[in-house]
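Attaching a single structure in structure tokens format; questions to follow.
One chain of protein is taken out of this complex; the other chains stay put.
The letters A and B name the chains in turn, as written, and every chain counts its residues from 1.
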Amino acid sequence: MELGVCYYPEQWPQAWWEDDAQRMVQMGIRYVRIAEFAWSRIEPRPGHFEWSWLDQAIETLHAAGLKVVMCTPTATPPKWLVDSDPTMLAVDASGQPRKFGSRRHYCFSSQSYRAQSARISLAVAERYGKHPAVAAWQTDNEYGCHLTVLSYSDAAQQAFRAWLQKRYGTVDALNTAWGNVFWSQEYASFDEIDAPVGTVTEANPAHRLDYRRFASDEVVAFNRIQTDILRAHSPGRDITHNFMGFFTEFDHHDVSQDLDVATHDSYPLGFTQDFFLSPDEKRRYARTGHPDIPAFHHDLYRGMCKGRWWVMEQQPGPVNWAQWNPAPLDGIVRLWTWQAFAHGAEVVSYFRWRQAPFAQEQMHAGLNRPDRTIDQGGLEATQVAQELKDLGANMPLAPMRTAQTAIVFDYPSIWMAQIQPQGADFNAMEITFRAYSALRAMGLDVDMVSSKADLSAYRMVVLPAHMREDAHLAKRLAESQAQVVLGPRSGAKNQALAFAAGMPPGAFAPLAGLQVQRVESLPPGVHDLVQWANGATSSNTHWREDVASQGATALASFADGKPAVLRNGNSWYSAGWPDAEGWNQLLGQVAQAAGLVTHTLPTDVRITRNGDCLFVQNFSSSPVEFSPSNSAHCLLGARELAPQGLAIWKLQASA
Amino acid sequence: MELGVCYYPEQWPQAWWEDDAQRMVQMGIRYVRIAEFAWSRIEPRPGHFEWSWLDQAIETLHAAGLKVVMCTPTATPPKWLVDSDPTMLAVDASGQPRKFGSRRHYCFSSQSYRAQSARISLAVAERYGKHPAVAAWQTDNEYGCHLTVLSYSDAAQQAFRAWLQKRYGTVDALNTAWGNVFWSQEYASFDEIDAPVGTVTEANPAHRLDYRRFASDEVVAFNRIQTDILRAHSPGRDITHNFMGFFTEFDHHDVSQDLDVATHDSYPLGFTQDFFLSPDEKRRYARTGHPDIPAFHHDLYRGMCKGRWWVMEQQPGPVNWAQWNPAPLDGIVRLWTWQAFAHGAEVVSYFRWRQAPFAQEQMHAGLNRPDRTIDQGGLEATQVAQELKDLGANMPLAPMRTAQTAIVFDYPSIWMAQIQPQGADFNAMEITFRAYSALRAMGLDVDMVSSKADLSAYRMVVLPAHMREDAHLAKRLAESQAQVVLGPRSGAKNQALAFAAGMPPGAFAPLAGLQVQRVESLPPGVHDLVQWANGATSSNTHWREDVASQGATALASFADGKPAVLRNGNSWYSAGWPDAEGWNQLLGQVAQAAGLVTHTLPTDVRITRNGDCLFVQNFSSSPVEFSPSNSAHCLLGARELAPQGLAIWKLQASA
Partner (left out) sequence: MELGVCYYPEQWPQAWWEDDAQRMVQMGIRYVRIAEFAWSRIEPRPGHFEWSWLDQAIETLHAAGLKVVMCTPTATPPKWLVDSDPTMLAVDASGQPRKFGSRRHYCFSSQSYRAQSARISLAVAERYGKHPAVAAWQTDNEYGCHLTVLSYSDAAQQAFRAWLQKRYGTVDALNTAWGNVFWSQEYASFDEIDAPVGTVTEANPAHRLDYRRFASDEVVAFNRIQTDILRAHSPGRDITHNFMGFFTEFDHHDVSQDLDVATHDSYPLGFTQDFFLSPDEKRRYARTGHPDIPAFHHDLYRGMCKGRWWVMEQQPGPVNWAQWNPAPLDGIVRLWTWQAFAHGAEVVSYFRWRQAPFAQEQMHAGLNRPDRTIDQGGLEATQVAQELKDLGANMPLAPMRTAQTAIVFDYPSIWMAQIQPQGADFNAMEITFRAYSALRAMGLDVDMVSSKADLSAYRMVVLPAHMREDAHLAKRLAESQAQVVLGPRSGAKNQALAFAAGMPPGAFAPLAGLQVQRVESLPPGVHDLVQWANGATSSNTHWREDVASQGATALASFADGKPAVLRNGNSWYSAGWPDAEGWNQLLGQVAQAAGLVTHTLPTDVRITRNGDCLFVQNFSSSPVEFSPSNSAHCLLGARELAPQGLAIWKLQASA
């Protein structure tokens, strides 16, 4: 549990660097990420490298005892490079190149840019790979930001054809898999196949899904070129990439295969404003963020690299990029930081040391203001560092315990739902988040894992949106002892986004004991009442399925008597999109069947177990009271928590 | 009154075909539409035809006693054809070609594609034109779907210039008609005239209207090439095209001149979600559809080909293409089918036999599920077939009686309102539908006819949105005995979308006995109270006119005393956009003047007279009671109708 910060020495007078380093140390910061946007300063002219300033910056940090997270600067190729080869630019859906003047102006499929990316990465790795201050590497920056994964360049289309040939072998196999007999879409050769863009109406969903898969694979390949270079030239250092929250343009699990540590960029207020929350939630959580948004990502990225993860960029104040950019309430930056540690972060690194007074992100707060005075975020980071120091040996050092509940998160399933929502607001990320949030609201810890993860240790496994049929996963779930929860559309589609064999839920059918015979998406305002066997009622919106039981029994029914929730032994199936009470009913009953202890927490209070400690977090606007068992011992805070308050309890080792 | 189905043998194993045919027959199906998207299977390589599979499919259907509706496959040219001549593609408003990868990827003005279209149509017609199973032909599929009528290709612009030259003779005549002196828009030659697209602000409305007319004429010409071939090579078979609901990109009356039977594709739930209904209506009618949407189209297409019409595609379950896609309530598919027969359909053909498990429409239900089991739509089709059989000789065989009420539906008037709405929500289709719905809610049968139709038999003729000045129509209306209802903006514009001579309502002024001196569109929330002479009140929204009487007397007034509704002998004029109660007041009084018997029907119940039968349809969610005169005899159902219920009554022949 250490703190870090993102720092841009090139943006400040060299005379300030030593003071900055000293103040970082005093604040309790240990890691400093640098240089991820510095290409134009490292290589101001083609082949002409200016290392001295960077040497000096690293030395300054090193001298102060700070560790450096070094970066490849490939997210911002300089103008001279773009002008030398404009074909390196990505091309948008209307055929326009996405031009120089901001960042991420490159196409992952450009072979020339891949070569340039390797060249600069090698140069940086050779110079600093064995420097004692360099503790870790970050490749590039936020792959996918500004929707930059999908490109329709000539290079991308050529690569797509080769990718298809490799996947399908023959064009006949492709025609069959995609169902190209429909609408005379059959191809006679791979060369005839274009990117699925600019069509009169929607392109074949199989075509679109394969383009998504291909584009994701291009990110993996691009990243691997860099990780191969870094491993060769900087032995013993961790390699990471900073993933961005709620991004699903590529498969983060796949990219993580080449990383040692997964890191993510956590902007709770920006995410609250820019994603699927309701207007009322956006208002209510404007200055705290939805309590489960940071935790959702912590648990997701903990599942990427065998449990090793950081927050690489932690929001320290208002940001500049959301539709609206409110300021965090005092105390929330501290709470977010502790929340990350509670969920197992090795390092929480703030973005950024000092607010830049110029250019695109000048309205993005830092730990310090542009005038070098400390900002609220800096005060709270200082407080956390002091608390970490005070707690010292009392704090858990053991690795995060595996939770007893898992959510299976599957990027291809997310893509499937994006391509084929069937209702304008069917959002697979949202339903996953709602299920996660319901689990968290009842006090359960959650692991977010890929479909290939070992699930044997879990008592409860939830698949809120696993639309992709997965026979191997179905088999492992059937063999496990866990209670398994399947959301609507589970297993509905095969690998080509066609109907799963034998109708949905496809390979999950034996587990679920039912067949889905019809589905419907529901316009706003259509709320179907759900009557639970135990007398409770909830409401169903967005989506509903007509299910024929093949052994499963109904736990809840719609008003017309058709089943809304079914159970088949250890398997539970939701034939619709539950509201919060629906999730609470379903997951509460599952938890009981799984022998898990749930809690009735005050509204917007969350608890997280890490090792033998329990972290209690009050995201509400009211003071609350909460304590675990009588035998627990309070390490920090108290039973009473003010708004934005935190308590850490040491539990009995056996608790 | 027969049932049909759309079938795609090329999408299923040949081993299933015979079973499919047998099950169709058992279900009571008589017509099978095939091959409208099968070009890539018919001609997989340029000039290389594969007829054997299609021969076999037709034989299989024929052997089972089914009749075939054969199609030209021109809605989906194969990839090899597009690659051989990319200029055949339509071009969108931003200048981008609309590419291969879905359907309707062609420009109606492409001479090369017209030749290809003729070539493949001839090949199919020569092979199957005289086959005993082939009972009818469909040209292409849903002209205009995905907004494909307007193209800005070079071919289209060239053709437009020739079209203008033919229409105007001299460019001076065009300049005068369009008012090109305005903003120095004058042209020196036809060659200078481009499509009205990409201009700095809106192009001249006359220019836009002529481009709409031209584009409509291109559809007519394209279609006629095929009908000429089919007539020559398949004598005695009916030729049709399947029009799509609420589409107004081209003049369906004009295309129908070349057809024997008009068919349309009826998707009540999709239309309810995607068109102008209010959010509350979209919620309320989510699973039944608005009761008047199917009927509106039935009555419209009955007016195309001397009363001969089919439903070519009947929604059998949830569809895939609307913003939201709810499932029809059980019983509604049966009710829709009977509703079509009530309105005079010769055939109701379901789309489609079996839900495809792949490609773009995999979420579109069929009569059967992808796993070959029967779906709810199939059950209801079976029920209708049985009911038809049981009713047998008791049912009317006479052609549909002409209604006593007509709505004049005029495509150019719709275009005029689209080009010049003057208020963001002035929708000529909506106001026409609202008038239609008000007539239906009071139990009146309605014919929807073109402005050239014989109106002499009607007692009441309603022009809800006849914006186009039409002296010939005005004359015939004046000479008729009918009560004539004119909606706002009637006759306001001449053929070039300029002010009608002598101010609105132009040629209708003598009839209406008034002059419109000022109009205004009203932002949301502006509701002008309308006080009726009989004490009733209603509300006016969207649009209002200041009218000076030239003989007409006010039946209702706005709060400032200006006339809201006026009567001049047999002519009635609405100086605004009425709400439902306003239409009810106006049309109720007109009906009374016309000597028509209206009914006070329960909410969402509709009645339709066909021959000597009266069809009572309950679209509401409550049981209702309704019976016609005591002398009527109930053939099907009863006085009590459950939700989605139907009753058929035999009236006295003279009733």
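In this section, contacts are C-beta pairs under 8 Å (C-beta built on N, C-alpha and C of every residue); 3 or more make two chains touch, one makes a residue touch a chain.
Computed from a prediction, not measured in an experiment: that's the story for all the values here.
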Candidates A:Gln56, A:Gln158, A:Gln257 or A:Gln362 - the one touching the absent chain: A:Gln362
Which residue of B:Val181, B:Ala232, B:Ala580 or B:Ala642 touches the chain not shown here: B:Val181
Touch criterion as defined above, residue of B:Pro13, B:Gly47, B:Gly236 or B:Pro524 at the omitted chain: B:Pro524
Listed residues B:Asn320, B:Gln420 or B:Ser539, member touching the removed chain: B:Gln420
Residue numbers in subunit A that touch the chain omitted from display: 8, 10-11, 37-41, 44-45, 73, 76-80, 83, 90, 94, 96-105, 145-146, 148, 273, 279-280, 282-283, 286, 317-318, 320, 323-327, 356-363, 365, 369-371, 373, 375-376
Interface with the unshown chain - residue positions in subunit B: 94-95, 178-188, 192, 194, 196-207, 420, 422-424, 496, 498-499, 502-503, 517-526, 544, 546
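One rule holds for everything that comes next: only the chains that are shown with their structure count from here on.
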Distance between the centres, which are taken as Cα means, of subunit B and subunit A, whole angstrom: 48
